[in-house]
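As you look at this complex, bear in mind that one protein chain is not there, while each of the others sits in place.
Coming up: subunit A.
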Amino acid sequence: MNTILEVKGVSKSFPVKGSFGKSKGAVSAVSDVSFSLKERGTLGIVGESGCGKSTLARLLLRLIEPDEGEVLYRDQDILTLKGRKLNQIKRKIQMVFQNPYSSINPKMTIENNVAFSLWTNGVSKKEARKKANDYLEAVGLPRSYAHRYPQSLSGGQRQRVAIARALVLEPEIIIADEAVSALDKSIQGQVLNLFQDLKKDFNLSLLFISHDLNVVEYMSDEVMVMYLGKVVEKGSAQHIYSNARHPYTKALLNSEPSMKVGVSNLDKHQLIKGELPSPLNPPSGCRFRTRCPHATAQCGNAQLPTIEVNTGHHVACHLWDMGTGSLSQNKQSDVLPI
């Protein structure tokens, strides 16, 4: 499979200004993130809130300008593009936002919300509306909804509208930024399946951002785990979920509540200690070391190795070798003592 989107060393930090405009430092939101998205593949990005997932999505769309790095769409760096050329490529990458109550204009009808993307790109209004209706149907909304206003729609229906709006420009990549987090569990399933169907029907590549490990496992071929703006581990979903190497990934997987009835998994929980450190002065070296149960003095070194433990499975931890074997094995209790 070809690579459709390749991201190389993208970083973004936001300066923090104190009183009188004096710089108080910078919040490192995304730091040296690299990954590639395969054509028609799905890459899941996981991490706790505040780890830079959403900032990363906005960097790819150039809603925020990155400080450094390259974003290659079909081998073309979109960060250097300007004007019309940029707009042409922007259309190829569309985003579905987190909050369906904020991502749709309440003062426009459903149809116009979707058609806007087209007519603002020079399509006649009549044609744009016709196409909008086709896509509303494709996401499973009855035609009769077209002339209604968003306030009479449920969260799931609104998210369908948002998906239709993303699709109407005929993109090749859809970035779903926590696209199901705001929805009820029952609706989440429907929307996830919708994503799967649309991906097949429209040959889409999907960048699926979520904090929900189950959702990401269900959706993704490949998974990337982020912590405090940095990639800690990435690889195929199978590798990550069955053979996680980074202590953070392991802890994250362990903190997921068990769905098994009658099995108390409380003692198995290796909850991550402490709070997420402030991104205003992130720890040197491995950013997870302040909360890592295995941290050694070496972890503070600026040069953090990224090791390929398996084909395509990278981990940013020099202790990757410790406690080999999947998490389901008993050995994990040695790895992460309570």
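Keep in mind that, in the parts below, a residue touches a chain if its C-beta (ideal position, glycine included) is under 8 Å from a C-beta of that chain, and two chains touch if they have at least 3 such contacts; residues count from 1.
The rule is short, and it goes like this: contacts and distances are computed from a predicted model.
Novice: Refer to UniProt and select, among "Xanthine dehydrogenase family protein subunit M", "Quinol oxidase polypeptide II", "ABC transporter permease" or "Na+/H+ antiporter subunit C", the name of the complex member that is left out.
Specialist: The UniProt record for the chain left out of view names it "ABC transporter permease".
Novice: Out of A:Thr42, A:Ser103 or A:Asn133, which touches the unshown chain?
Specialist: Candidates A:Thr42, A:Ser103 or A:Asn133; residue touching the omitted chain: A:Ser103.
Novice: Decide which residue listed in A:Glu68, A:Asp197 or A:Glu256 touches the omitted chain of the complex.
Specialist: Hidden-chain contact among the options goes to A:Asp197.
Novice: Thinking of the whole complex, not just what is shown, which of A:Ala26, A:Leu79, A:Ile187 or A:Ile307 touches the missing chain?
Specialist: Touching the chain that is not displayed is residue A:Ile187.
Novice: Would you write out the residues of subunit A that touch the absent chain, in ascending order?
Specialist: Answer for subunit A: residues 58, 61, 63, 86-88, 90-91, 93-95, 97-99, 102-108, 112-113, 116-117, 120-121, 138-140, 142-145, 147-149, 152, 154, 156-157, 162, 165-166, 169, 186-187, 190, 194, 197 touch the chain left out.
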